[in-house]
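Got a structure for you, questions after.
For this depiction, one protein chain was excluded, whereas all remaining protein chains were kept in their positions.
Going in written order, the chains are labelled A, B and C, and every chain counts its residues from 1.
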């Protein structure tokens, strides 16, 4: 039972990342009809927003500590971040400690701007082009973005730890009456899950309850008609692209503390998130979210010892296996609309 | 000629001449010069050009004609390679049975996957093929290489060991893949002054095979069968109401292109008897998609150009390092030299991916029809110029 | 005894009754028009005939055989061809290729590797296609890309493609929708000519009364998924029920 709950939690957690990325992909696909292979790169850039902010906050001046030596035997240069000298060591250290949550604020405008620039500068010209061309150009863009990040930050993963107070784990099992150590779960992973739920809820509420959202939804269903009503739908779609980029970016910022970001993390997620989107059904936002969580949970259960001893290798193929089964039994994925991307 | 139209015959002849003279064409720079870095006329890369050309031409039969975008074609290439290496391990280093088996096995494998995947169309089809290929990759990488049942030798790749049976091998024959005793590695180098040109047995085997399958591809493109496939891409709806069951046609195209992939895989193993699991990964499937789109989807020569383009960057640009740069810009004054090296540095060596990504974007933005369109535009421009020239010349006379 | 017999066909979409107990009889070698206001269920009915939709209840018999459960391509092989509201042709292919495909499909054996040129002299396919293009008055456009033609030409091409398969029943879904008056009249003439020259039954769904009354031998009026009347044109014109349900609106 406790093992079961633990894997549910893990699944929800994995699913959160899948769902957030798939949600953004579907938004872009549903509104603009563009297959965005650079979406994984946006997720990666989000994570590197946190890295960048941390680097900015720890910009330091050097003082020489003659009592110690560096690896070459010279006197050691000690680095003190400017924030620590400006706000005092304690406040300064606290600001640096909280750089990941702060990066959320930092990332929103950055990602919106990147999304906006991407749509206006590049994607706009590809609406009428075949999907194959969209794939090629966004894939090229993904490579470029990733290589630029690699150029500045290197190929190794870079730690973006959560604030001291939010590190470690809580014993959830004990809270609900299991014995100690039965269900221990990291605090940040719980935060990540609730964050994902909040963002997904926010996007849905935005689309459901605002006039802007209503127009966008109408446009997703029938672009021409909405255009005929004299509404500048393109402009709104551009903004939606920015929002989708921001969702991916925020997902990236929050993901950093779970697994240290590296420049190719976007590619690692890219294929998986496409599988999630398609299993959910092209163009369906609830489908994308549902499929994200479903695949996350299935993946978690497939990696239990029980599963891997029963069927060796099942943990490596589960997602693809489930995708095949779902697509063969439900032709348009879980909640797909008819006629979207079928030709 | 050979049942081809005039235009196609010309194309085939041009391709044949280019392929057979590739050792000259690809080595335009003298061996010792600074530009020698850009020479591509060494056996391994020439083989790769041709092999990936075959792969992409085959992929184009499916994607270019029917519009079905498979994201799992690398699996067939991988299966072909594994089959070929198994022939080497069990029977003989002669490449013919190995290549034959790789085509057959890839054909059967693609029949299976195609039969299931073609029940869906559009992106659903793409994801099904992707899923099958990724499963094959994952299994080949770990599960199928466990010590008890080692089919693929996992991460290292399947290779021939000295204690393998090789029942039909004899000591007279080379200890490497060969064609009736003629080693695939045998290379004749011809020196002409500062230039040197390599003529490699393996390359010419690949080249001949490519010309054959390229001819076959032209025939398929021009046949009623090819027309039916293009009709499937153009309007599936009308096709359904024309009394034609499209499934056998698309499945045939899928299997044919799977066999092309298997052939490419078999040749790869024949040139270098090692089959790595990575050649089945989605990135490898994606690469052939990129090759085809980059070159020009649905054109005959496009995929070959795209394959050459990508492989050239992967193998040539990745090898340029700062030392080479300093060599190039050495004639400049010191400060300027460093500036130039600094500017070019991010795009070469470990930055070759960046250059490739930028070129993908540039090509697709400015040449919607791929490299083939670039060629056509160039040809038109030249023709236009010539026409203008002749007009200008004739005008005063009038 | 009609060539196409529709009996008690019903089709629901969710709660919406698109077709309610429709019975219809298309007699051989007639032009049978199905008319009705928007949402009357005309298109749903047509889709049930060609295998795109499967009715919830009822039967559809073509020449004594049920078409239900068969796939569109199988129904076509039985001898039913369909012309769409917006012409469905192979836009990326040339006019000639467009015409060749249905003929190849009819022969059901295009699984060959011959270049078109070499097929020409060994089979009648090319000849047949040329003849049909001449009939359709578009032989001079044979090398054009089909997508670059005018709407009227596309329509004629599509009808030609259907006819080249020598169907026994030709289904037309609003063949003149969105056409200028001149094009509409050309299409009417074409259909009249087809009717006169060929041994063929035509079922036509149409909005335009001018077209309907110029062509139809019999008319079925559909309203809210139910057939109101089935009769000859002159009787339909005077029928008060029809006037109320349909013609009243346009008048």
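Assume a contact is a pair of C-beta atoms (placed from the backbone, for glycine too) under 8 Å apart; a residue touches a chain by one contact, two chains touch by 3 or more.
In this text, contacts and distances are computed from a predicted model.
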Complex member absent from the view - protein name from UniProt, among "ABC transporter permease", "Formate dehydrogenase major subunit", "Nitric-oxide reductase large subunit" or "Multisubunit sodium/proton antiporter MrpB subunit": "ABC transporter permease"
Among the chains presented, those that the missing one touches: A, B
Contact with the hidden chain (one of A:220, A:265, A:288 or A:334): A:265
Option touching the unshown chain, where A:186, A:219, A:281 or A:336 are the choices: A:186
Omitted-chain contact residue, chosen from B:226, B:276 or B:369: B:276
Candidate in contact with the missing chain, chosen from B:9, B:198 or B:376: B:198
Sites on chain A contacted by the missing partner chain, in the whole complex: 2-3, 6-7, 9-11, 13-14, 17, 68, 70-73, 76, 150, 154-159, 161, 167-169, 181-182, 184-186, 188-189, 258-260, 262, 264-265, 268-269, 299-300, 303-305, 308, 315-316
Absent-chain interface as seen on chain B, which is shown: 39, 42-45, 48, 138, 141-142, 145, 154-157, 159, 161-163, 175-176, 185-194, 198, 272, 274, 276, 278-279, 314-315, 318-319, 321, 323, 349-350, 352-353
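In this text, only the chains that are shown with their structure count from here on.
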Between B-C and A-B, the pair joined by more C-beta contacts: A-B
Per-chain CA centroid nearest to the all-protein CA mean: B
Averaged-CA centre spacing for the pair chain C and chain A, given as whole angstrom: 51
Where chain A and chain B are represented by their mean Cα positions, the distance between them in whole Å: 34
Contacting residues of chain B [partner chain A, same complex]: 63, 67, 69, 116, 119-124, 127-128, 130-132, 134-135, 138-139, 141-143, 146, 236, 282, 286, 289-290, 293-294, 297, 346, 351, 353-354, 356-361, 363-365, 368
Residues of chain C that touch chain B when the two form their complex: 50, 71-74, 76-77, 81-82, 84, 88-93, 97, 100-102, 104-106, 108, 110-119, 161, 165
Interface residues, chain B side, partner chain C - complex: 3-5, 219-220, 222-225, 227-228, 230-231, 233-235, 237-246, 248, 252
